[in-house]
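Of the protein chains in this complex, all but one are displayed in their positions.
And then subunit A:
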Amino acid sequence: MRRLDARQTHVIRFTLNGRAVEAHCSPRMLLSDVLRGELGATGTHVGCEHGVCGACTVRIDGMMARSCLTLAVQVEGATVDTVEGVAPAPGRLSVLQDAFRKHHALQCGFCTAGIVMSLDTLLRDAPDADEARIRDVLSGHLCRCTGYHAIVQAALEAVETLRKETDHA
């Protein structure tokens, strides 16, 4: 493992939403701070900085992770996906995002980035996820606006829509 000097900044290189990026950071910098402050990817939000609220959730090499509990230097060489990379193209929404809009599954939208990342990951890993599974994944997030009901409905509809799309493919 590379040994990093705490007093120096280091260049880290990784793939962010499909593009190669590099950032200069000291070893103690959090991934959330580097994504937002250094790379301008402000879609990932920071709500508690102790790993409970889930707003900062991103995907690192396919796995959900709290970017507030991850040091930026840990993602050297990794593939990182954030909420900015979920939609198929600018101006469009993914099936899940569209279901969120339809069901009023967001209000202020601050926690939404993390929830979208977790559910998007769930739908990739378990396209047939049932309500219990969705609730389990969602329980890693705090939302203060919606009372969660609409989020569960949106996720269930997204599962259904994706199932139909797959059946027709």
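Just so it is clear, a residue touches a chain if its C-beta (ideal position, glycine included) is under 8 Å from a C-beta of that chain, and two chains touch if they have at least 3 such contacts; residues count from 1.
The rule is short, and it goes like this: contacts and distances are computed from a predicted model.
S.K.: Match the chain absent from this complex view to the correct UniProt protein name in "Sulfate transport system permease protein CysT", "Sarcosine oxidase subunit alpha", "2-furoyl-CoA dehydrogenase large subunit" or "Tripartite tricarboxylate transporter TctB family protein".
M.R.: Cross-referencing UniProt, the chain left out corresponds to "2-furoyl-CoA dehydrogenase large subunit".
S.K.: Quick one: say which of A:Ala23, A:Ile60 or A:Val116 touches the chain that got left out.
M.R.: A:Val116
S.K.: Out of A:Ile12, A:Leu31, A:Cys53 or A:Leu71, point to the residue that touches the absent chain in the complete complex.
M.R.: A:Cys53
S.K.: Thinking of the whole complex, not just what is shown, which of A:Ile12, A:Leu31, A:Leu122 or A:Leu138 touches the missing chain?
M.R.: A:Leu138
S.K.: Going by the touch rule given at the top, which residues of subunit A touch the chain that is not shown?
M.R.: 26, 28-29, 36, 41-50, 52-53, 55, 82-84, 86-87, 93, 97, 100-102, 104, 106-113, 116, 135, 138-152
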